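One protein chain omitted, others in place.
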Amino acid sequence: MSVKLNVELAGLKLKNPIILASGILGISKKMLLSVAKAGAGAVTTKSITIKPREGHKNPILIQTTEETFLNAVGYSNPGLEESKKEFKDLSNFPVPVIGSLVGSDAEEFAYLAENVKGIDFKAIEIVLSCPHTPGFGLLAEQGTPEATEEITLAVRRKTKLPLFVKVSPNIMCLGDVVKAAEKAGADGITAINTVGPGMAIDVETAKPILDFKFGGMSGPAIRPIAIRCVYDIYESVKIPIIGLGGIITGKDAIEMIMAGATAVGIGTGIYYRELDIFKKVCDEINEFMKSHGYSKLKDIVGIAHRD
Amino acid sequence: MSVKLNVELAGLKLKNPIILASGILGISKKMLLSVAKAGAGAVTTKSITIKPREGHKNPILIQTTEETFLNAVGYSNPGLEESKKEFKDLSNFPVPVIGSLVGSDAEEFAYLAENVKGIDFKAIEIVLSCPHTPGFGLLAEQGTPEATEEITLAVRRKTKLPLFVKVSPNIMCLGDVVKAAEKAGADGITAINTVGPGMAIDVETAKPILDFKFGGMSGPAIRPIAIRCVYDIYESVKIPIIGLGGIITGKDAIEMIMAGATAVGIGTGIYYRELDIFKKVCDEINEFMKSHGYSKLKDIVGIAHRD
Amino acid sequence: METPEVLEIKSVVNESKDVKTFFFDKKIKAEPGQFLMVWIPRLDEKPFAVSFEKPLGITFKKVGSFTEQLFKMKSGDKIGIRDPYGNGFKLKGKKVCLVSGGRGVIPLAFLAEKFKKVKITAIVGAKTKNDLLFLNRLKKHCSKVIVTTDDGSFGEKKFPTDALKDLLKKEKFDCVYTCGPEIMMKKVFELCENHKIECQASLERYMKCGFGLCGQCCIDDVRICKDGPVLNSNQLRKLTEFGVFEREKSGKKVYF
Partner (left out) sequence: METPEVLEIKSVVNESKDVKTFFFDKKIKAEPGQFLMVWIPRLDEKPFAVSFEKPLGITFKKVGSFTEQLFKMKSGDKIGIRDPYGNGFKLKGKKVCLVSGGRGVIPLAFLAEKFKKVKITAIVGAKTKNDLLFLNRLKKHCSKVIVTTDDGSFGEKKFPTDALKDLLKKEKFDCVYTCGPEIMMKKVFELCENHKIECQASLERYMKCGFGLCGQCCIDDVRICKDGPVLNSNQLRKLTEFGVFEREKSGKKVYF
């Protein structure tokens, strides 16, 4: 039996459902291209702010246990103007490029959405969920239903592109947040951003290791939390979900899809399986589908909800 | 140089700082005794409710990745009356026994605190933080500063024993919650309860694995989150902290103590290192202290906060 | 990984009116007496002894809602299993006796197959003729199989403990292995103590996690799932709860 891995995600046609997560490698067009060549169905840029940001000092990313990483990058990026140059002319890009945007309030988000129009992004992701950067995400109270609605609305008015809202697992009212996003016109939910935050202390020097002390947790160990969030979101909204957090294998991706994800993001997984994790995971999904008699991904999206 | 592992925890004198966490093995006096013999400095009972509870159906505890477990036990316990019989006559118990109590509101908590007086518990722990049992903890909105204050106050009025409030990592306002507990007269904070909740789906049958679907995450991977919580709590309150979550080795325990914990809990760690994890961790702490020139634990509590 | 592995039931054998065996397309290595946690998705998960190793088989008796559901399943259906847990019977001596009551024969039949060049006497007890299991399986490996039924519908009309008592008057064994109702095992153990014979008994307690964390399955300070289910004389001697009470799902004591 032949298996089809292509999916439609809020109007985007993806040859496969595996997407590069924001903040990993997506610093330049050429890096994104190398990820596309490694087999990703779509790629996301590192999040872009209006002004350039140097981010936190190093270490910005450490491994804390075999299965966990903490990062506190601090949204380093060259800012809107440089990014417009960096990502201009994506017309021949082999897969859709999702532009990830972060601002400190609705106005900044709207400004970004309006001003990336020159870039041929195929979709916009707005990130309301960073747990460790002052002035952004959870530390700017963007993790509430009210803020989500306000920001999503403001961005919605400025762009016709498919709009994904990236949410945090670290809030109790996740259902209300995604409903607010849907109500305000989001076309999809990206879940999850990093967990925690967490912290690691070096016992030799008795000092926190990350420069920012705290960092968001990623890696295989957060998968159960990501699966729960996606399962919850699937019950709360009708718009599609990009599920991510700890995905390493095709089996993990299948679990995520069964929980309700239409597409699946990969970030930290690259550490464990190199860049061609994208191809490997697609092959494993393909193998699973074949051996289990599924012919298309649509058939398994959310099936864990059936009784 | 000789090293002293004894600590004073809210008036309790412990021969070492390692405490059995609630819900692991603490079903009977004899099991607690075997943990004490294995080297724990104190032990905590499985949480006690007024009425007997069968808990959720099985599976109630599964491993989700090498470093993570999910549990949704559902507070199975024989209830207050049976527990009074089970734990009566602890007078010769070799280490302090901490009685863990859960109720659905302040009244229930107060009733429990009043009625366990016959048992020779050396301290009381009230758990306001279960992420996966309807009617309790986070699912009963006990994770707010207001509820924490109300419940702690109600219990405080009924007991003179050292009183620990067990808090959840899954809330944004942790600092306010522990301040509320302190204000209401708590003698210490137990942190953390499980993370998430998380979920695991079996891809062969497309079904959630845990009977309750969701479960709290424990195991080595949650350590970074526990460390961050304890670090935050240490900055928020003056009362001592029992730090737990993912502690497996002496080094982990040292990290926890440097973050601000006076004592350290162990639960899931028993899976990785058997019952004598208590002795092993104490030996490793001892070794570390010696080789690093520390003579007593007090000297390292919270030193990661120094600049 | 302590999480169910889902397998297809390959074939089903009806052992008696309320006992079946499921075989799976999988070979495992297990000690007789070790058990699996068997998962029916969205229903429950309960312990069952390994009955066959290569290929893996479990044998179960319909006694309540879970086993009823198991009973309804057929080849092609999927159930989950988690790894053989616990400590099984240790092969000891050259002349041994197996004493079973009811479905306790399940791990003992598997045990009989494991012995090499050992003289085995089996005492198999059941309520009635129809409840007898694995007699042929045992006969292949035992030099003698004594059958008792409570109603005398097959073999001798007595309890297996009575048969053991008689036997011990005439014969000496290196080890007695037992599995069955706890009251029976307690008697077997006492008989062995009187005759200074080593005894190994496979105990049951209500199980949840199966790997030693939740504490649900304890008898005294022994976790049946991890330190047991098979305990030897040394361990049995220390128990105060053996044959006295067990704990139900909530942890409440239920006296025998």
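Order of writing sets the labels: A, B and C. Residues in every chain begin at 1.
Throughout what follows, a residue touches a chain if its C-beta (ideal position, glycine included) is under 8 Å from a C-beta of that chain, and two chains touch if they have at least 3 such contacts.
Here the structure is a predicted model, which is why all the values come from computation and not from measurement.
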| item | value |
| --- | --- |
| Chains shown that the absent chain touches, full complex | A |
| Omitted-chain contact residue, chosen from A:G55, A:G135 or A:G175 | A:G55 |
| Footprint left on subunit A by the chain that the document does not show | 23-28, 30-31, 33-34, 46, 52-55, 57-64, 66, 69, 73, 76-79, 82, 200, 202, 204-205, 207-209, 211, 267-268, 270-271 |
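Methods note: only the chains that are shown with their structure count from here on.
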| item | value |
| --- | --- |
| Subunit B and subunit A - chains in contact with each | none |
| Geometric centre: closest chain by C-alpha means | B |
| Farthest chain relative to subunit B (centres taken as mean CA coordinates) | C |
| Intercentroid distance (Cα basis), subunit B paired with subunit A, Å | 33 |
| Intercentroid distance (Cα basis), subunit C paired with subunit A, Å | 51 |
| Whole-Å gap separating subunit B and subunit C, where each centre is the average of the chain's CA atoms | 37 |
| Contacts with 2+ other chains: residues of subunit A | none |
| Multi-chain contact residues (two or more partners), subunit C | 42 |
